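Just one protein chain is left out here, and the rest sit where they should.
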Amino acid sequence: MGLELYNAMILSLLVVVAALSLAIRDLVVSAMVFGVYSFLMCLLWAEMGAVDVAFTEATVGAGVSTVVLIATIFNLKRKAKD
Amino acid sequence: MKRTALIVVLLIGLLLAWAARDFPSWGDPDAPASSSPVSSHFIASTGVDTEVPNMVTAVLADYRGFDTMFETVVVFIAGLAVVSILRGGPRRRTRDREFVVDFEPDLIVTNTVRLIVPVIQIFALYVLAHGHVSPGGGFQGGVAMGASFILIALAWDLKTALARFSIDRCFLVAGLGILIYAGIGLFSMILGGEFLDYAHLAKILPVSPEMARYHAMLGVEIGVGFTVTAIMFALYASLSTDGRMRDGL
Partner (left out) sequence: MFEEGSIFNQLLIERLNYFIYVVLLLMGLWAMIAKNNLIKKLIGMSIFQTAIILFYVSIGVKDEATIPIYLPEHDPHGSHASTEHNDTGTFSPQVLEASKVSGYTNPLPHVLMLTAIVVGVATLGLALSICLRIYRGYGTVEEDDLLLKLEQEDYRNARGFKKRRPRRRPSSTKASSGAAQTASSEKSKSGKTGQVNRRSRSKPPAKKSESSATSRAKKPARRRPRPQKPKEGDS
């Protein structure tokens, strides 16, 4: 019961975070929220028993993907039109 | 356009949701994926064939070594493509960005990073080497190592990080990683087996065929780690400076 509750909570948070990341206009904030999305994925996989996948997503999602996204956005305009 | 997209996407969603009713229930051990003979063989015989406790590493580096080799090649090609796309071509018309990221390296940040980066690198090497027994392996260790170089670039400026790991050396290291991987495969072929059949390495190493597979897996993971480290740093260096490699984030 506890695990299912945990699952349901993280999944609903996941949907909310994904929607936020797409709706926010400031691109740097959007990239940060995408980092949060990666981290929630990592937690979900760790709960499911996929520890290697969780480790990889933690390093790649938060370490490289988010940083590279923010580094690119600094070279572009920061505010999206929609 | 947006409304059409929304309608189409909702239709696809209805279709997928209707198909989702046919999925096996959550965590069913009799589901076709869980009870397939291939996975059962992997779980049952990893200990006997390779003496590696971590099944995922064994399947990744030994049973499915081809996929991992070509994935490493894909990462290498992606890094090469990024550097070559951004390096050439006309320079931007507006020479300055929206922000001017021009500051002195902060005292606290640089001293903390000075203490932390060796620890990160040792941990990355540990994750790489201990991937046989605990969660980890080549990719995770490689990415952590590349992230340590990115941390140097963030705390000081990119010039400091490039002085330690220039782009030419990046590609050298990445190519070396692929060479190590394919070299071990070719070596097994020379010794009489098939490509990437590590058991034949027992002919020159003084160990049993299972332990030969164990050690060859470590070598292969080291190759993967090299490539991933170099390419992650090259990716960051190219993207944060728009190919110029001069100022940085």
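In order of appearance the chains are A and B, and numbering begins at 1 in each one.
Here is the rule we use: contacts are C-beta pairs under 8 Å (C-beta built on N, C-alpha and C of every residue); 3 or more make two chains touch, one makes a residue touch a chain.
These figures come from a predicted structure and were not determined experimentally.
Engineer: Have a look at B:170, B:196, B:228 or B:245 and name the one touching the chain we're not showing.
Structural biologist: Only one of B:170, B:196, B:228 or B:245 touches the chain omitted from view, namely B:228.
Engineer: Footprint of the hidden chain on chain B, which residues?
Structural biologist: Counting over the whole complex, chain B touches the hidden chain at residues 1-2, 5-6, 8-10, 12-13, 16-17, 20-21, 23, 25-29, 31, 33-35, 38-40, 42-48, 51-56, 59-60, 64, 67-68, 71, 74-75, 78-79, 81-82, 85-86, 89-94, 133-135, 139, 228, 231, 235, 238-239, 242-243.
Engineer: For chain A, enumerate the residues touching the unshown chain of the complex.
Structural biologist: Against the left-out chain, chain A lists 7-8, 11-12, 14-15, 18-19, 21-22, 27, 30-31, 34, 37-38, 41, 44-45, 48-53, 56-57, 60-61, 64-65, 68-69, 72-73, 75-77, 80-82.
Throughout what follows, only the chains that are shown with their structure count from here on.
Engineer: What's the distance between the Cα centroids of chain A and chain B, rounded to whole Å?
Structural biologist: Spacing between the chain centres: roughly 19 Å.
Engineer: With touch defined as at the start, can you tell me which chain B residues reach chain A in the complex?
Structural biologist: Answer in residue numbers: 54, 56-57, 97-99, 101, 127, 135-137, 139-140, 143-144, 146-147, 150, 154, 232, 235-236, 239-240, 242, 249.
Engineer: Across the complex, what residues on chain A touch chain B?
Structural biologist: 51-52, 54-56, 59-60, 63-64, 67-68, 70-72, 74-75, 77-78
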